[in-house]
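Missing here is one protein chain; the remaining ones are kept as they sit in the complex.
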Amino acid sequence: MTRKSWILQTLAAIGAAGVVAVYFLEGAPRFWANWILWFVFLACVALGSLFLVALQHITGSIWSVPLRRVPERVSALTLWIIPVAIIALFSLPVVFSWTQPGADKITPLVLKAAWLNYPFFIARLAVCVAFWVMSYYLLVGRSMRQDITKNASVTVSLQRYSPVFMILLALSLTSFAFDWISSLEAAWYSDIFGVYLFAGAVTSALATTLLVTVFLRRRGRLPAVTGDHLYNLGGLLFGFTIFWGYIAFSQYLLQWYADLPEEVFWFQQRTSGPMKPVFMLLLIGHFFVPFLALMTRKAKKNERRLVWVSIWVLFMEFVDLFWLISPILGRGLHLGWPELAFALFFLSAGFLVLKRAMSAGEDMPVGDPFLNAGLRFHLQ
Amino acid sequence: MSEAIVLPPELRLDPIVEGDVSIAGLDQHVLELIETKPPRSWYIAIAITSLMALLGFSAVGYMISTGIGTMGNNVPVVWGFLIVNFVFWVGIGHAGTLISVILLLFRQRWRNAICRIAEAVTVFAFICAMMFPAIHIGRPWLPHWLLPYPNERDLWPDFRSPLIWDVFAVFTYFSVSVFFWYLGLIPDFASLRGRVKSKIKRAIFSVLSWGWVGDARHWLQYEQAYLLLAGLTTTLALSVHSIVSMDFAASVVPGWHMTIFPPYFVVGAAFSGFAGVVLVFAFVRTTMKLENYITMRHMDLLNKMVLFLSCVMAYAYLMEGFTAWYSSNDFVRYIFVNYVFGDQWWAGCLTIFCNCLLPQLLWVPKFRRSVPIMVLVSSGVTLGMWMERYTIIILSLHRDYLPATWGIYKPTPVDWGILLGSIGIFLTLLLLFLKNIPLIAAWEVKPDIVQELARRRTSARDPERARLMETGHV
Partner (left out) sequence: MSEPAVYGVLALFPSAENLLTAIPKLKAGGYSEIDAYTPYPVHGLDEALDLPKSKLGILVFLMGAFGALGAFGLAWWTNAINYPLLMGGKPYNSWPAWIPVTLEGAIFFGTFTAGLGMLILFNKLPYFGHPVLGSEAMPDIMRDKFALLLKKPTDSPFDPDAAAKALRAAGGDAVEVLPEPIHEKPGAAWWARTIAAIAAACLVAAAGTVGAIKIFPTIPPMVNMENQPRLDPEMPDSFFADDRGMRMPPDGTVPRGDMPILSDSPQSGGRSLINPLPISARVLERGRHMFDLHCAVCHDRLGTGKPWLGSGYQAQPADLQSSTLRSVPDGYIYWVISQGYGPMPAHAADISPDDRWAIVRYIRALQRSQDAPEQDVRWHAIGGRKE
């Protein structure tokens, strides 16, 4: 264990050195584009996991009780949003189109100035992050304490808080998506964009949950979790893959069809030239591959397949964010050693955080009154 | 594992069947409705609804023989009541599928008692919905021109047109929901086959049930088919209202071109559909004495769905309003202001009030189980969703890019007659269904009854063990 964390720490250190090198060798825009990408990716996985936790409370589903600790632990990443977000704020004057000199002469940007200005933008981020961190403590912290108190009324209050959390999460995630991706090119707009990011967040959180579950199960730490539980998780991943495809296609089709200059320029940057292969990869990889790979009943119980599909889905979520963000750097495929350095840093740091989180509390929510019922779950 | 945890009352779930139930009783109750003469009130009700339907048919006949000018359509507002009604009924028609199919995929057993009626609502709402494009195409005797068949004109339909997608989507959805409904009925028809006295009826049910014998091999295939159909129909239900929304969203009309339209229309459809189903159940539960099968827990869950969907609708409205502003496009900004402050401000305001504010009453658990409140909320939602389509279609069209082409829409008696007629058709079909077709999927509810009776036996014999069973300790 310690040796592995030593390796991870070394990798993270190398990655950090690379990240700093990017800033000085490749210039600030490249650095900030990557930073924002990983910031959004981190938020997606963390908030998607919080969403999964709240989803279980809100639906009162029983099968997922034994698995709940996995997304609860993954959502520990929420706390790390704070430093990453604070650093990301320094990117505002560099890569955001509405902060550039001359933005006050471009009509659509001037009309949006009431929304896109420094104080309001920073206030929105602060409120969102504060809400997320607070929700993490309310949803996950109390659930962890229930392990010891075994107080069933905690479950009741979690079920009460979850709808409120869901409503506020919808609003905060939408504002986050509009601010940190859409407003990079502030002339563009699409009102489905918040839902688009939400779909990606839930898919990546589900993939992470699946990976961690299988990992813990192989270690013998979740012995009572059966193939039927995995089947349900796989089913959800399958469902949200379709949902993502549906949302992505709706957005693409409608803007492609209407062909309005203020909308379609955004897609033109992302579907032609060097970005075209990325677009095709996204179409096939983010939708068709998981869709076909998880179609049968058998596949959803197959641990091996679930693992590679989950890794693939996470990679595709990265490609999706790359496809959304990197075109702000201008025409061309901005892929090279800087991206590798960022991946190295954030992945190894993320693994370190997850590794520490995996030792917090019990492996299953032992205080939950429905744990036994959940363990008895089997498909009919 | 560990000692039993005492469940607080909030976490306790009511059983999905209540009261004095038994398998034979269910058959007696549900299947015998078909063999007995309905009460006088049924005849009175169907007389009224048929008259409404007749009024609608007369209005349609008058409109076709005289011309489109008899309706309120005019040049900026080329899509009037007919399209409003179409979208409205398609929306109502989504509830059945979503209740029956999505809940089946999520293995929610409480759906079993309500799926049959919900699917019936779907089928009848779709019959109403399909009437509207058919009479709206201008020459209703040439609907086959919409189909891609080799013809003497050497022309094909334009597959780039969202309206053609609509033809395919609505046709597929209607045929599939009728088929799905019928498949679910086969075992119940087989039950009826053995019960009915009249020879002719027996022959009819015999043919309708395909000679179903309940072989375990057949059930295996049947359940597989049911599950596959459920998966496919879920996708279908999502796609159909998305495609209906693209009739609007693929255009460049301000207020129509919104990328959120596809999911937002699907949610709106489910919302109005759930409200419609709650209304139907609130009425059917007591008149048909189904309280033991469609319990207050069912109504509570349905009302929770209404509340949830209302919140999603509020999100969609918020996003639309925000993006209208954020788009910084003068026309889009204007049209959204016009929805709530324009000539017909009441349409936009009523939409927001009925769809976003009124359902918030359902946060109170007591209200979710109160019939008057749920009738009030569901009627409000039904009205609100109709007003929403009115707002989207008519209020977006009547303000064009050029003030010179602005107009105003005034519905005529023919418009109202057709709307009333569609309600009459729907209710007439519903009444005929309640009399002639098993209105609860008996074969799906029977295992629930068996389970509930077993639970009661255990709890009478050994209450401690029953309590442990609740949390899965035994």
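Letters are used for the chains, namely A and B, taken in the order the chains are written, and counting of residues starts over at 1 for each.
Heads up, the rule we're going with is that a contact is a pair of C-beta atoms (placed from the backbone, for glycine too) under 8 Å apart; a residue touches a chain by one contact, two chains touch by 3 or more.
The shown structure was predicted, so the numbers you read here are calculated from the model rather than taken from an experiment.
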item	value
Displayed chains contacted by the hidden chain, counting the whole assembly	A, B
Selected from B:Tyr43, B:Phe106, B:Trp210 or B:Trp406 as touching the chain missing from the view	B:Trp210
Residue of B:Ser100, B:Thr122, B:Ser191 or B:Ser396 touching the missing chain in the full complex	B:Ser191
Absent-chain contact - pick from B:Tyr43, B:Phe179 or B:Trp346	B:Phe179
Residues of chain A in contact with the chain not shown	249, 252-253, 256-257, 259, 295-297, 380
Contact set of chain B toward the excluded chain (per top definition)	23-24, 27, 139, 141, 148, 154-162, 164-165, 168-169, 172, 175-176, 179-180, 183, 187, 190-191, 193-195, 206-207, 210-225, 228-229, 232-233, 235-236, 239, 242-243, 246, 443-444, 446-447, 450
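What we mean here is this: only the chains that are shown with their structure count from here on.
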item	value
Centre-of-Cα separation between chain B and chain A, whole angstrom	34
Complex contacts: residues of chain B adjacent to chain A	1-2, 5-8, 10-11, 107, 162, 235, 238, 242, 246, 249-252, 257-263, 311, 315, 318-320, 322-323, 326-329, 470-473
Contact set on chain A toward chain B in their complex	62, 107-108, 111-112, 115, 150, 152-153, 155-156, 159, 167, 170-171, 174, 178, 189-195, 242, 246-247, 250-251, 253-255, 257-258, 260, 262, 366, 369-376, 380
